[in-house]
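The block underneath contains the structure these notes are about, expressed in structure tokens.
Only a part of the assembly is drawn; its chains keep their places, and the rest are absent.
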């Protein structure tokens, strides 16, 4: 179904034993694996079983990449603030592993909106944009109002008070007045990266 | 308490009889009156009792202004879309009646953000900005990131679906990353206009 895409394991809520068993078995069948929402202290035990697995701490991923995919096209991954990095990286690494070139543009949120303006050209040069933001979550809508590319909006749980763990950013993105946006779950960098890659692939003439 | 401010009656939830009785009595005591959230079909009956009362249909106000206040300073009232006009006008007329000059700049929402950029100078020339927006409600935050004036954000109930009658716009404004903003209740143009006038008055050296 997922042409060329690595197998994926969602590790949150699984015990270390379950994770090792699943990854071990998969690593015997598939060259490339992605384990998301991993805990740092599981890495040594996993690595003991699968020595060539890698750990990406910011993105909270374990990655096995025995047959790297050929990279194509361009996915822009942009984020509003420093605290959104884990989710932005989760998206970027996911799409990269699947075979997309990534253009990372971070820390261009609304509080310093002029930083965004200087990157509009680069955004037009990507096939699709993943826009990650917490707090008020306005970045994806502003970008979509200025750049004619599909925007995948990722609300993050970064914020406090009436942010309600990401609900506020989520609602902002769903209610955007500029069309050309769709939204994934709060903190779902993986889903955004996956979908961005699907679109990038299509734009590069592959189905 | 409210130096020079007209008496105010909130008409929603009051019967026509109650409204007439209250306004009649007040119009004998005070030269200036403001009735908010009025229904058009109450106007004729009210006018019969107070012939010089006026009706402002967009802002849904009845206004009695026998001793117009001297106008001072400048309050900018800006809005994102056409459907936000009733609330923007409620704010504008309230502050105007109280004695502020108003600069109305409408229809400069995020979907066409370039329209906003051409008005930044005017916004810097006001003492305070009332920013009215529904849908995603990002306008006040973007403005506050670009203009160093107090911004009073007014979320409106304009939107649908996950807008939840204005909740989404309200949360966006409360979670704004650019400081210098505070928010009033959904659709509370009156409250925003009143507060803007208070601040404008202070800026003009009056207390």
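Every chain is named by a letter (A and B) in the order it is written, and numbering of its residues begins at 1.
Here is the rule we go by: a residue touches a chain if its C-beta (ideal position, glycine included) is under 8 Å from a C-beta of that chain, and two chains touch if they have at least 3 such contacts.
Quick caveat: nothing in here was measured; it's all calculated off a predicted structure.
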Copy number of the whole complex, given 2 identical chains are placed, is what?
8
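Everything below uses one rule, namely that only the chains that are shown with their structure count from here on.
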Rotational angle, Cα trace of chain A fitted to chain B, multiple of 5°
180
Counting only Cα atoms for the centres, state how far chain A is from chain B in Å.
41
Chain B-facing residues of chain A, complex
80-81, 109-113, 135-138, 141-142, 145-146, 159, 161-164, 167-169, 171-178
